[in-house]
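All protein chains but one are shown in place.
So, chain A:
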Amino acid sequence: MLKIDNLHVKLEEEDKQILKGVTLEVPAGEVHAIMGPNGSGKSTLSYVLSGRDGYEVTEGSAMLGDIDLLELEPEERAAAGMFLAFQYPVEIPGVGNMTFLRTAVNAQRKARGQEEMSAADFLKFVRAKAKDLKIDADMLKRPVNVGFSGGEKKRNEILQMAMLEPKMCILDETDSGLDVDAMKLVSDGVNALRDENRGFLVITHYQRLLDHIVPDVVHIMAGGRIVKSGGPELALEVEKNGYADLMETA
């Protein structure tokens, strides 16, 4: 599904290399977790995959199935099935959450040559999904992320993911700032979407999340590279001993 090969990325504006040869493959149906120290390049990887400005790929490739992601505009990647739950969801004043969602859903449908969803169908759809995540009608009406609490923002990201039904979901620290109950809601939301055609890349600092969303593979990222990969037990090891040992072995 997602195949990243020897990806090197530097900042466009300055001569700073951030990713130094990331190689990673997430097959369809699998959940992979990425852990790693602050500043190791996890968010940068998620941005580069989704097409944010400001980075320059100097070497390597990133494919979604047989689509070359690096060739596409962000909205084309989205339509191809790429989704990023932001570490810091963005506020858009004055734009109702519902309007935003509907614009997004229909933009993607249109890009894929599908018919737009009618207002009535959309309403039914969004209500059902929102209910699962315990997002109330008021939050759907409010402007996108404006005045949302940290946890509400993260739940809202998962709502968007559930609505857009992407092929490849990257979750960047979606668990940060969640209380115990919200963590359960979000995990259930993710698990509900798990199926053989969909892949997940879950960036997190805490093993706790991985108790709920059990990963197939755990990768450790440090200094712009994947330094170690293993099963769920790797996360436990990190939790106990920190990154120091792992970085030595790398």
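Everything that follows uses one rule, which is that a contact is a pair of C-beta atoms (placed from the backbone, for glycine too) under 8 Å apart; a residue touches a chain by one contact, two chains touch by 3 or more; residues count from 1.
Here is the rule we use: contacts and distances are computed from a predicted model.
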### Message
Please identify the absent chain by the protein name in its UniProt record; candidates are "ABC transporter permease", "Acetolactate synthase 2 small subunit", "DNA mismatch repair protein MutS" or "Fe-S cluster assembly protein SufB".
### Response
"Fe-S cluster assembly protein SufB"
### Message
Given that one chain is not shown, which residue among A:Thr99, A:Ser176 or A:Ser229 touches it?
### Response
A:Thr99
## Note on the structure
Given A:Ala28, A:Leu123, A:Leu193 or A:Met247, the correct residue touching the omitted chain is A:Leu123
## Note on the structure
Touching the unshown chain, chain A contributes residues 50-53, 73-75, 77-79, 83-84, 86, 89-96, 98-100, 102-108, 111, 116, 118-120, 122-123, 137, 140-141, 143, 160, 164
